[in-house]
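Every protein chain except one is present and positioned as in the full complex.
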Amino acid sequence: MNGSSVPLLEIRDLSIEFGGLKAVNGLNMEVNDGEIVSVIGPNGAGKTTLFNAISAMVPITSGDILFESSSLLGLDANQVTARGIARTFQNVRLFTNMTILENVMVAQHCRTRQGAFGALLYTRAFRREEDEIRARGEEALSFFGSRLVGFRLNQPASVLSYANRRRLEIARAMATQPKLLLLDEPVAGMNPVESAELTRLIGRLRDEWGFAIIFIEHDMSVVREVSDRVIVLNHGELLTEGLYADVSVDPRVVEAYLGQETIVEDAIKS
Amino acid sequence: MIGKWAPRTGAPRTGVDKFLTLLRVLAVGLVLVGFAAFIAQEINTDNAFAQWANPDATGLSGAGFRGLVIAGISQGAMYGLIALGYSMVYGVLGFINFAHGEVFMMGAMTGWVTSTKLAEAGLWESNFIGSFVIVLFGSILVSTFLAVVMERVAYRPLRGAPRLIPLITSIGVSFFIQNMSIVLFGPATKSYPARPDWVKNKHTALQIEGDKIMVIAAAATSMILLWYLVERTKVGKAMRAVAEDAEIAALMGINVNRTIVTVFAVGGAFAGIAGIMWGIDFGSVIGHTGFLPGIKAFSSAVVGGIGHLGGAMVGGLFIGIAEAVGPLLILEPLGVSGVSQLRDAVAFAMLIGVLLLRPSGIFGERLRAEDRA
Amino acid sequence: MSDSTPAVEGATPLLEMRQVNTHYGAVHALKDVNLAIYAGEMVCLLGGNASGKSTTLKTLLGMVKPSSGQVVLDGEVVNDRSTAYRVERGVTMVPENRRLFQRLSVRENLQLGAYLRNDSAGIASDLEWVFELFPRVKERLSQKSGTLSGGEQQMVAIGRALMSRPKVLLMDEPSMGLAPALVKQNFELIEQIHAAGLTIFMVEQNANMALSIADRGWVLQTGRVVLDDTAENLLTHPDLRASYLGEA
Partner (left out) sequence: MTATEMRPGAAPEPELAPPRRALDQNWRRLARMGAVAAFVEVFIALSGMPVRLDERPVIVSILSLGYVFIGAIPIVVGNRIGRQVRREGVPVHKAGGYELLAGTLAGAVAAAGLSVLVALLTHFDIREPLVNWSPQLLDLLSFNRGPVFGVLIWLGIGAVGGFIGGGLRLLPARWRRTLVTMAATVVLISILEQLVADLVSGVRLEPVADWFYGRRGGLTHSGAGVTAAIAGVAAFFGRGRLKAARAHVQSLEGPARTRATSLMILLTAAILIVVPLLVGSLTNELLANVGLFVLLALGLNIVVGLAGILDLGYVAFFAVGSYTAAVLTAATSPRINPEFPWFVALIFVVVVTGLVGLFIGAPVIRMRGDYLAIVTLGFGEIIRLLFLSDWLSGWFGGAQGITAIGGVEIFGLTTVDGTNPRGVFYLVLVFCAIAIYVSWRLERSRLGRAWMAVREDETVAEAMGINTVNVKLLAFVVGAVLGSFSGAIFANKVGSVFPSSFLILVSMVILVVVIFGGMGSIVGVIAGAALLIGVLGGPKQPGLLAEFSEFKLLIYGALLVWMMLARPEGLIPSARRTRELHQEEFLQDAWLRGEVDTDDGNGDAQGTEGRS
């Protein structure tokens, strides 16, 4: 925690119900500027629901979500993105038939202004903006090295490998120029080599691009590696939060989520 | 997707939402004012409110009103029968089978062929019940067959295609069957032979025509049979499993293709029954007969909550009664002239109104897992 | 043909793929794949995304037809047989992400598992067996399966598969997207039913975990089997360690 007085994101007493089922129940948490926070917890603990609530994709039952001290309630998903929160999805959802470049270009929609008339009259402002969109898109893509740029730019996203789709999805979220990035299981389905690399990139995203990051992850090596703070959810409630070292030996966390063996394995690995 | 429908807590919305709220208020307001004017005119045509709303309104007699409601119920029961087919196919395959209305039309058309042949042989008059059973079976047979062929030829190859593809295909199928009946049977209106008197006469204390009783009875029987089939039999369990997740259903050893064919067949059979009812009630059929009832039946399925079988029937009754009563109950008191021309418009307006107020229908939708995501 | 020794010398495999090629349209998803699973074994198939793992399962189950080669179940070539037939003959799968019928009750889910069976006595006794294995399931019988917790769903999914009384059980990515404790619990469940006498064929990305409980394994890469060995040998195989276990 970097000691700034007002948290970037503040969740107050958040509850979400689906047909009587409490997915999230009275949750309080905050995230500061430049912080990397991981959210862990067993399946069905409400992690993805929390993301959906922050990005305005599910209705919330009660409570409040404050971003930069003003409430996100009543905003549509696109308005939340415009305020500076971008996300990725658990099961990678790209625009697979659009090209890789178009994927990152379209993500800048809420940062750009040119409408139908600019396009029809082909004004100078329109052309300048198009160039800017393109340049910014390529910048986001080049964050991942040579994988997504060059001859790939004009290929449809459907030809990408699984790992590259995950990378492109992150690039697309970066292109919305957010302040806060929500990553839903960023390394799921990647092999250890790939996930180790992505873990380093998550650190660089904060250091070089200045994003605050919340991510959901089941892979404890990633959580241990990059998170400043770990939040543990269970049955939609905050079980505990703190440094990985503390959380991972908390008996409640071990019981509800990690299981005895993981700690032992962890110990062996590190 | 859920976020699109359910309002989030907190007030400020976009311009479109404000406009929609306005529309909702207006729609409800229109219905309420119309209804109030109707009541005012019923009490006394000279009172100030009635005069303000429509000085020329004549009011509606109790008997006339009852007649309209009964006609609406019988019409609605037919919509409901057709709607079952839409709802079942939607539940299992996730697309509007636009051509289902034509299956209904072909049922009515088959009924015309068999009933005229039977009338030529003199059986229609001498033994109406027997002939009716033959005609009914003929129609059920043809409609079922048509629905099954349709599935095999046009829809099976499209499993897993993007959503709108089978929908567009079904529009093509609908076009095709409609015009097929025109080129095969000719464009002229086909008249059913005359009905015996007891079918035309009114019965029971409620003074309901015989044909209306038949329609309502047929619909009720069909509903019970269908409920039994879906909830109580192994085939029904297979249908529900396929509706939820076809791939896993196959893994359970369920023959998915056969289950889907069954769904089409059952839907087709109900459409065939509806076709005969239509033919006997209205006495004639042409190639275009299927289109409007088809659309309205689909609307009924949506209004009731698509995928929900009871909902389809309730939706059918709702649309049927609304279009029978609505023009005189709401539009005329408001000073609209020539209201009976606006029957169809009222039916569609009801669909739009219901979707505005309750986007997932009266009973809520039952969709496949992937549609709900 | 195989470096690894089957559990029983000279026995006929329970489930076998011989020189199988599978296409999706023009895409060549499996290339000359040979697999043999013997009774009583626990074997695993490893591979990254899009390496052909799920195609292998689908081909084994008859959800896609191989364009050449043979799928042999218990000595019978079943290439042209339906999924239903194969399920009846004793092969079934626990799908990835469980995929229960969410709107149906736990009881109905289990009943659907026994869809093809008509011996009500046998079904009843198998139901008891499932309750014995997973007492938690019994408490939830009339609940809609969509409302269960992740761990309970996993139990119902396995129970549902057991209800068809399979000889060989296929598991598709049992650890995918699960919390560490659940992954652990899940593998314990697998070992438990294996101990109960079931032959298990597991498809996994989590090579470490899978190899720790399996007897033998194959590694699939772009539709081709590139490694075929005992679990111990695979665990120490340099190629595998480099690309799957994250050690250079």
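Points worth noting:
Lettered A, B and C in written order, each chain numbered from 1.
In the analysis below, a contact is a pair of C-beta atoms (placed from the backbone, for glycine too) under 8 Å apart; a residue touches a chain by one contact, two chains touch by 3 or more.
Quick caveat, the model's predicted, so the values are computed rather than measured.
For the chain excluded from display, the touched partners among the shown chains of the whole complex are A, B, C. Screening A:176, A:195, A:234 or A:248 against the full complex identifies A:176 as the residue touching the chain left out.
Interface residues of subunit A with the unshown chain, by the touch rule above, are 55, 57, 76-79, 81-82, 86-87, 89, 93-98, 102, 105-112, 114-116, 118-120, 122, 126, 129-130, 133, 145-147, 150-151, 155-156, 158-161, 163-164, 172-173, 176, 191, 193-194. Touching the omitted chain from subunit B are residues 1, 4-5, 14, 16, 19-20, 23, 95-96, 112-113, 116, 154, 157-158, 161-169, 171-180, 182-187, 190, 291, 295, 298-299, 302, 336-339, 341-342, 344-345, 348-349, 351-352, 355-356, 359. For subunit C, the residues touching the absent chain in the complete assembly are 21, 23-28, 31, 47-51, 67-68, 221-222, 242-244.
As a working rule, only the chains that are shown with their structure count from here on.
Averaged C-alpha coordinates put the centre of subunit A at 33 Å from the centre of subunit C. Rounded to whole angstrom units, the spacing between the C-alpha centres of subunit A and subunit B is 46.
Mean C-alpha position of subunit B lies 45 Å from that of subunit C. Subunit C has no residue in contact with two or more other chains.
For subunit A, no residue reaches two or more other chains under the stated contact definition. Chain contact summary for the complex, subunit A toward subunit C: residues 21, 40-44, 90, 161-163, 185, 188-189, 191-193, 195-196, 218, 220, 256-259, 261-262. Contact residues on subunit B toward subunit C in their complex (touch as defined above): 234, 237-238, 240-241, 244-245, 247-255, 366, 369. Looking at the complex, you find that subunit C touches subunit A at residues 48-50, 147, 149-151, 176-185, 205, 242-247.
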